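A single protein chain has been removed from this complex, and every other one stays in its place.
Labels run A, B and C following the written order; every chain starts at residue 1.
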Amino acid sequence: MNPILLTGFEPFGGSKVNPSIEACKPHKGKIFNGHRVEVVEVPLRFQEIRPTIVGALDRLKPAAVISTGQSGGEAIALERVAINLADARIPYNCGAKPVDTLIEPGGPAAYFSTLPLRAIHKALQEEGIPSKLSNSAGTFGCNHLFYELMHALDQRGWEIPAGFIHVPKLPSQAVAKPGPSMDLPLTTRALEVVLRVVGETL
Amino acid sequence: MNPILLTGFEPFGGSKVNPSIEACKPHKGKIFNGHRVEVVEVPLRFQEIRPTIVGALDRLKPAAVISTGQSGGEAIALERVAINLADARIPYNCGAKPVDTLIEPGGPAAYFSTLPLRAIHKALQEEGIPSKLSNSAGTFGCNHLFYELMHALDQRGWEIPAGFIHVPKLPSQAVAKPGPSMDLPLTTRALEVVLRVVGETL
Amino acid sequence: MNPILLTGFEPFGGSKVNPSIEACKPHKGKIFNGHRVEVVEVPLRFQEIRPTIVGALDRLKPAAVISTGQSGGEAIALERVAINLADARIPYNCGAKPVDTLIEPGGPAAYFSTLPLRAIHKALQEEGIPSKLSNSAGTFGCNHLFYELMHALDQRGWEIPAGFIHVPKLPSQAVAKPGPSMDLPLTTRALEVVLRVVGETL
Partner (left out) sequence: MNPILLTGFEPFGGSKVNPSIEACKPHKGKIFNGHRVEVVEVPLRFQEIRPTIVGALDRLKPAAVISTGQSGGEAIALERVAINLADARIPYNCGAKPVDTLIEPGGPAAYFSTLPLRAIHKALQEEGIPSKLSNSAGTFGCNHLFYELMHALDQRGWEIPAGFIHVPKLPSQAVAKPGPSMDLPLTTRALEVVLRVVGETL
């Protein structure tokens, strides 16, 4: 059967680690409802986000896509909407720092997530993991990837569950720059719950 | 010349006052770059938001539309995007409490503001008034009005400056429910700056 | 009759203005319950805080002392307690940056405010001005002045109403560095309420 594509980002902003990709790695190769998990690390480079996600889609023909990235929040944030806007407060890893830039000129203003967000939210809460529905994935790399993902699926006419989830910083990252955090084992378990719920819909 | 339509909301959520409409009223009848300001109060009732804004558009044929509402934030929030989603944490004044509801079935996921947000932001800051660009107007009445406004303009093919601006609570509201606030004279002055900048583009 | 001493701080941290002294100035010379208001500006310099407040006390023999300073908060903060600790995150205006330093070696760990904080809180709220009781005035210049004030009164055996009140930043300061703010007219009015309530107890 077609795999579930799970993506995380490479480190950025001076960190040597990114919890999003670290929490993905342990799930590589696991089977959920018959679908094997494939993990792809996405570079936080302006010109590489699109080819990375498009390449993964065309190569893997996934049954579902769960993309993840790091936020400054305190809970697993289930992103509802990707907007066609790149506006960076800090540079991408390539040095690019777009201002009020369309991600896809000619593309629509936004796409909604097609993941079962309410069911994921309920399952996470039942597991004792803080989560929330979020109305903005920002205007940096995470929203960028989310938009490119949904745009590529739209262009291909693939109606599969797909979307983006923000995970909190690691405690070690909150030492260097104070803010809320979530320890890696809990974030990893959160993604397991997400994979299980998404798998059940396939 | 066609007027500038300026809207604010009626009170909600237990408050007897809403700074958005109060900060609009003093501008009624003022002229900016030849365009007279018309003020309309929007009811926070699920079935009345659309007819109120659509009715005002068709009656006034405005040259620009600036809609405002009350937020819990600390700055004037220049909203970038309206999304096709109503999801209420507290009821509208009519008692409706929509969950994950499309505002316009068949409508696009989102519309971008067509107000000159960067120029407004710069002008507000030069006046010493805290402001910010915001990526989410929420999923309650404010986003609802913002979406209906942009959808109606899109359907009519009217390419005019239009969008939504959130203003902070009044200090007296922050007494009852702690949070940041902005005093009415300052909020009123902020809307004057917005009117001036928008007027200059007409 | 003996005056009410009202103090505010000079600007610091890169600002050219400090709302605490600006909100004091308009009250200079006013009479509350027969007591004239004297305003003193306190330098944010490590070696000058003590002589400034001690000098003002000995010169004016005040019937009450209300010291004020600027905070990062959203409400008028009625400080309950001054602690014998200077620990600066940014330098004082003189360049001093004390770490875990006793303000008065041999002094007690802390002094409580002797202002009628509950009555002030109630009166501010009735005027529609956000206020709160606060359990920490920090460990920078504001707490420093508060401690020196209470210590000097204790050493003189003067049992008069005295304490410290934090006021929010000005909106113009929140432009440069985002955060909550309160416009000067409202902060000035807040201090009028404080003066009235304190005056009534004399």
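As a working rule, a residue touches a chain if its C-beta (ideal position, glycine included) is under 8 Å from a C-beta of that chain, and two chains touch if they have at least 3 such contacts.
Just so we're clear, the structure is a prediction, and the values are computed from it rather than from any experiment.
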*Considering the entire complex, write down the shown chains that touch the omitted one.*
A, C
*asked:* Looking at the full complex, which residue from C:I4, C:I21 or C:V81 touches the chain that isn't shown here?
replied: C:V81
*So which of C:P19, C:G138 or C:G199 would be touching the chain we can't see?*
C:G138
_Which of A:E41, A:E74 or A:D87 contacts the chain that the document leaves out_ = A:E74
*Extract the touching residues of chain A with respect to the undisplayed chain.*
74-75, 125, 128-132, 170-172, 174-175, 178-183, 185-186
*Spell out the interface residues on chain C facing the chain that's missing from view.*
80-81, 83-85, 87, 100, 108-112, 118, 133, 135-136, 138-139
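As a convention for this text, only the chains that are shown with their structure count from here on.
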*What topology does the chain touch graph have (line, ring, star, complete, other)?*
line
*Looking at where chain A touches chain B, is over half of the residue numbers used by both copies, so same, or under half, so different?*
same
*For the sequence-identical pair chain A and chain C, determine the rotation angle of the Cα superposition and round it to the nearest 5 degrees.*
180
_Averaging over Cα atoms per chain, report the distance between chain B and chain C in Å._
38
